Each structure stands twice: as structure tokens, then as C-alpha cells.
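Note that one protein chain is taken out, while the other chains of the complex remain in position.
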Amino acid sequence: MKENSVLEMRNIYKSFPGVRALQAVDFTLCEGEIHALMGENGAGKSTLIKVLTGVYEKDEGEIFLKGLDNAAVIRSPQDAQNLGISTVYQEITLCPNLTVAENMYIGREKGLGQNWKKINEGADKILKSLDIPARATQQLSSCSIAIQQMVAIARAVDTDCKVLILDEPTSSLDEQEVAKLFGLMRDLRAKGVGIIFVTHFLDQVYEVCDKITVLRDGKLVGEFEIKDLPRVKLVAKMLGKELDDEAQIKDESQVYVADEAIPPVIEAEGLQSNAGIKPFNFNIRKGEVNGFTGLLGSGRSECVRAIFGADKVIAGTVKKNGKPIKINKPLDAMKAGIAYLPEDRKADGIVGDLSVRDNIILAAQVLKGFFKPFSKAQANKLADEYIKLLEIKTASADTPIKSLSGGNQQKVILARWLLTHPEYLILDEPTRGIDIGTKIEIQKLVLKLASEGMSVTFISSEMDEMLRTCSRLIVMRDRKQVGELSGEDLSQSKVMDTIAGGDVE
Amino acid sequence: MGGNKKKKPITDTTLLLTITIVVFFLMYIGAMVFQGGGFLKAQTFFNILNTNAALIITACGLSLVMITGSIDISVGGVVALVSMCCAVYLDYLGGNVFVSILIALGIGLAFGLVQGFLVAYLDIQPFIVTLAGMFFARGMTTIVHTNPFNVQNKAFVALKDTRVVVPGMGSINRIGKYVDAYVEIGVIVALLVVVLMFVMLRWTKLGRSFYAVGGNKQSALMLGINVKRTRFLAQLFSGVLAGLAGYVYFLHVGSGAPSHASGMEMNAIASSIIGGTLLTGGVGNIIGTLFGVLSLSTIQNIVASAGLDQAWWTGITIAAMLCLFLVVQSIVMARKKKAA
């Protein structure tokens, strides 16, 4: 090990059925540094972290920690904790049924008993020192998501740790909370703690980090000092040389001109759902591609879910081709010719154990009706047709969808909705966590569908994708519509400014 | 913030517990006012305890497994098997009382170990595992001995008839004589179990990890809890408690029979649910379970003394109560979720 490093991971391999998540990845963390771990979705960041924290067992490789002579054995999160590695995960991993204090202390004290007084006092002290507006004795589920995240951070910070891992901790925090967190990170750095920071926000990386390690497709791209790697280069490293490939898409796309004479295909006014978004207006015309943009949790998904009736709509009207329609549930939307590819492919998209064929025909079958099942021959024909059309890589139409790779699963869901021949297609994060080749295919497909007259709403966390495919962007912030950009205004900086709440508008 | 001086925020566990206790007292006071008679005597209450000591113990075990999000429906069968084995051992094999207690605990331990291993380490659904456990226990009971019989062993009968006098709670009987109120030994054991379980769940790390695992297995794992071991222990405890309950039951009835404790698992589950334990896991309280058993048996007593003597009313009232509590819980929890 190097002299001042606290953690060295060498030659780490990890694969899942059908996916090679990590291949020969090295990672070194020094004392008193904040080290950004960067990469696109699916690059292997989360896997690397889960290997380090014992959630996954690595297939190969070694992990060295300061103060240990031999390679560390980390088989469970408990082991990791005992070795001084604490973690804040992207999704909240606390128990909602326990109190705040318990969540901060459980699983890491010695001894048999539970001294409530000590725990509650200790917890209150930490909460106070971090300015977290929660009480020790409060049940965790009664706190907001942001506060729950802060509690998770408080737990990690309080542990006497050598390595602190922050896996996208800021996605549910507001600006002030982020600033607070950064202050905390700097304090810990001064104390000699090594911090691994995973985030999607480039600004944050350049604000607090010392070093950057970039992963791509499960492989190590390199480790860089922050001053040696300007933003543009970082993005290039993250995306790889495929950059040129993506640039071509734009050339193929035609400039969309709205025909104001025809009423929009779908028009929503003052729409509001019970998912906590402010009323918003929306319209889309035939052949148009537009998008909702904003940070994670800004309400972009909730907007499209409201249009599709996936969340309970509590106010507002929707018109189709100028005529008012009522959408109370997804089936109403489907009958109106709307299709929705959900954000969370695993939880809301695929029906895991069913075959690719059944997954493809599902929505069309529901539209066709209970007493009119597709015959086996029909179903096979349709499935084969779309497997070919979208180049879905599957052993056969009988293969359960869960054994396909992420990208191919997404194509199956896409096929499902294309089979319903929608007039209006909503794609919520269709490119998340899938390989770059499929990403480009999907973007091309969107533009092709639009040129054939379909209206598409495209949502992506990746700004470039949105800029390449959409002719109009609706910007969301804090669950509110804050702007609409089109034409000349569609530039990275302008969109960023609007998202951040600058004075553009 | 100074949040400490404010009223303690209410947790799910406390909320459901409060509902149960209030319902129990309303019911008992109602019975005293409208039916009077027996319900005014302390002994009536103690008799409820005497008859249900074993149920209290099994219900404690079930609350524990339910808190971890699991279930154990083998307990009734284990109670029957324990009674039968001990009866056969005492009367046919001339065994002594002390060893019979060890046999009871040993049977419970064996069920707990096997079921715990299958549930926690092989990750098989607890319902199906303990269903098989129940089948097995019931079948073994008849294999051990088919016909019901009363145990004659002297030392055992002496132990069975031991009564613990509760001072100051006696009453005057029909011929004007003062009769002391009493409880059986089983009740002392049951109350001891309640206290120990309460302390364990509230003040030990292990106790809290049961709640954590029931709340969210994945999170509990990330928080550094050994989820498998915790689930194993829950199932193990339930098995041992079922063994103990078997002996307490045996001590109360003094006989072995294949039909003993039939449906006890369902009564225990019902008691836990009425006591505010959620089957989804993570929420529950042993004191609530105690009150659950008391509510359940009080309502049976009320039905019996109201002259609705037919057996079917018991089933219907218990079911109605269970239904009421389930629906109330479901609504309360849904409301809370919405508010948060």
C-alpha cells in the first residue's frame, strides 16, 4: 500500500448473470481527500461501492485497508462497518418503523443492552450539531425524505470511520442542505477521513473534490487530479469515444415546425396529481418531441405520470385533439392513445417472470379486451416482429424477460407500447442504466417515430440526450414548472441556468 | 430545537397498543356494568388467566416472529405434541416431573431449530415451513399415543394442583365463606415470559434488531444487522416458547390428547393482531399481545355468560373482533402514511 492511502482496491471483478459489472477495476483513496467516483449510469459505480461495503461479494480482486496487514475480508455490511467504512446510499436504507435515534445507532454498538437515555441524548446532540430538524425519539417514517437522508448521513458521520462513502446523497437535498453537507465533508477531510463521493452533478464535483476516478462500462478509465481534468474532458472520459457517434444523431434530425392551426394532440391545463406537484400546463403537437427536464425529484416524472393517470389526478383538464377527455386510470390514457414507459424499469416496467412474448403483448392485450385473447400464433408473430424490428437480443420469445440485459428489457417495454400504436408516447428515462449503443438506438428511434407523426415526450437525466432529441424543453424545479425553452434557447448553459433558477426566462 | 420538552411523538407501536388497551378496558368495564355477577369478582379475571396462560406464552412467541415479518403456525401442534409426550412419559414410562419439563423444552427447541434454519438460512416461506411443522406435530401426537388420557403421576398432580394465592383479592362465596383468589403456576410462568420478552424487545440490541428486520430487511442488512441470524433466532424463540406453553397447557389440563390446543395457533395470531402487532412486520408490543389475549378471552366469557352458550358464538365473535381490528389497523396505517 502507498503510505498515505486508507483504502486500495485492486483488480476487482464482479459479474451478474448476463452482465459484467466490473472488470479489473483499481481504486485508491488517500487520507484526508474527497474523491469523486464518476461514470454514466451503469458504469459500475454502485457495484464497486456495494463490493466495498460487503453487499455484493466480489468475484476476484483484493481490498486493502490502512492498519491491516492482509487483504480485508468484507462479506457483509457489518464487516465493512467494523472495519471503519461507513456508507450513505442513494436510496434510503434505514428502517422506517424505528425512531431516528435507533436508526443512527442500531447495528453498531457493543454490548447487550440498549441504553435509551444515552442513545437519545447522543442522537439529539449530533442532530443539533448538524442542524438537522428532527428529534431523536421521532419515528423515522414521520420525517420527510430529505431529513431521512440527513439522518443517514448523521449516522455515517458519527461512526468513527476511516472511509466515508456518499453514494449520490444530494439528489433529495436542497441547496442549503447540500451546502451543509459540503461543510461537513470538509470538516471530516481535515480530520483525515477519506471520502468517496458519487454524484451526477458536475458542479458539486468541482466544488468539493480533490480527485476523480472515472469508470465506463465496468472498466477503469483512469484517476485524475481535479485540476488536470476540466469538465469537457471529464464528460468525454465518461462518455468515451462514442461522442462522435452521438453527434451524428443531430444531423439526422429535422427541425420541427409547429403547425399552430391544428390543436395539440394532448393538452393539459392546471393538471395536478396527489404526488405533490404544483398544477402545470402542457401541450404537445403531432410529430413533436418535447421533454421535461430538471433535477432528480424536481417533479418531471410526476408530471407525465399525471398525464397518464398513473398517479391520482386531483385537478385540471386534459384535451385530446381539442376535445376534453377524462383520464382517471392508466387504461383511460391507453384508450386515448397514450403510452407510457415508466422511469423505474424494474419496479414499474417489466413483468419479470413472464416471457418476452407476454411482456410485449401485455398492453395491447389489455386494450384488446378480456374476452379476446391473442391466439398463440398471433402472439408469436407479433413478438417475433418486434424482436426483429427493435433488434432485441433474446434467446427466444419464451425467455423470461428478467434474464435479459437492461437495454434489451427496455426495448421489450418499448415494443410493448409501440404495439399499441399510440399517438402520444411518453418515455421516462428510457436510457437509464443501459449501454451506450442501445441508448443511441433509442434516441434514433424516437426521432424516427416523430418523423412518422407520433408525438413523443422524452425525459432523461442526461442533458445531451435531451438537447439532441427534443425541440422543446419544459423545465421543472421544486415540483413546479419554471420555464419552457425552444429553438435558439436550447443550449446546455441556458437549460442549466433555468434549472438552477438563474435570471434567464 | 429543544424538541425534548415537547410531547413525545407517537410511534406506530404505541398508537396500536393504546387502541387495544382502551378497547379491553371498555369491554371489561362494560361487562361489569351490564352483566355484573361474575365479572365483579377478581377470581373471574384470574380464571381467564388460568385458562389462557399457555395462549399468552404462544402469543408472545408469535408476536416476536410477526415483528420480524414472519409467522409460525406450528405452535398449536407443538403444544399438543408436548402434552402427549409428557403424559406418556410420566404415566407409561414412570418418568419424573423435572425431566418432563426438559422434554417439553427440548421438543420446542427442536422445532425452533429446524424451522428457523429452513426459514432464515434456506429462505423458504415461513408459512409453508411452519404449516409442515404443524402437520408433523399433529401427526406425531397421534403416533405417540392415540387416545386421550389423564395423567395419574402423583408428583405431577401435586404440581398441577398447586395454587398461588393472590392476597386481598378473595371474595365471599354463596354460603358466606371467604374464599381466597388464586392463580395457577402456569400464570406465573406466563407473566414472567411477558416481562422477559418485553424487556428483551425494548431494552436489548437483539430486541431492536427484530424490529429493524421486520421494518425493512434490506435496510437492516445495510445497517449492519445479521438478518439471517435475527430471523433464525425469532423462529427459535417461538419454538422454545411453544414448548414451554405446551408444558403450561399440560399442567392446566393434566392430560394428553391429539385434539389438544386445536386452533391455538390461530388464536395466538388473532391475539397478536388485536394486540397491535402488524403482520407486515416491524410493529408490535408484548404488552399489547397480553391485552390481545385478555380481550379475546374476555369476549368469550361475555358471550358465555350472556347465555349465548352455543359454541358457534365464540367463533363468530372472535372473527368479528379480528375483522374489526384488521380493518381499523389498515385504515389507521393508511391514514398515517398519507399524513407523512
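By letter and in written order, the chains are A and B; residue numbering begins at 1 in each of them.
Following the convention adopted for this analysis, a residue touches a chain if its C-beta (ideal position, glycine included) is under 8 Å from a C-beta of that chain, and two chains touch if they have at least 3 such contacts.
The criterion applied here is as follows: contacts and distances are computed from a predicted model.
Undergrad: The complex has one chain missing from view, so what does its UniProt entry call it, picking from "ABC transporter permease", "histidine kinase", "NADH-quinone oxidoreductase" or "FMN-binding protein"?
TA: "ABC transporter permease"
Undergrad: Any idea which of B:109, B:124, B:200 or B:304 touches the chain not displayed?
TA: B:124
Undergrad: If I consider the whole complex, including the chain that's not displayed, which of A:190, A:232, A:347 or A:377 touches that chain?
TA: A:347
Undergrad: Tell me which of B:104, B:261, B:283 or B:318 is the one touching the absent chain.
TA: B:318
Undergrad: For subunit B, which residues touch the unseen chain?
TA: Listed in rising order, the touching residues are 71, 118, 121-125, 127-129, 131-136, 138-143, 146, 258, 263, 266, 269-270, 273, 279-280, 310-316, 318-320, 322-323, 326-327, 330-331, 334.
Undergrad: Which positions on subunit A touch the chain that was left off?
TA: 308, 310, 329-331, 334, 340, 342, 347-354, 358, 362-363, 365-367, 369-373, 416
Criterion: only the chains that are shown with their structure count from here on.
Undergrad: Based only on mean CA positions, could you tell me how far subunit A sits from subunit B in angstrom?
TA: That pair's centroid distance is 46 Å.
Undergrad: Within their complex, state which residues of subunit A touch subunit B.
TA: For this pair, the touching residues of subunit A are 53, 55, 76-78, 80-82, 87, 89, 92-99, 102-103, 106-109, 111-114, 116, 124, 127-128, 133, 135-139, 141-142.
Undergrad: Touching subunit A in the complex: which residues of subunit B?
TA: 1, 3-4, 6, 8-9, 11-13, 202-209, 211-212, 214-216, 218-226, 282-283, 336-337, 340
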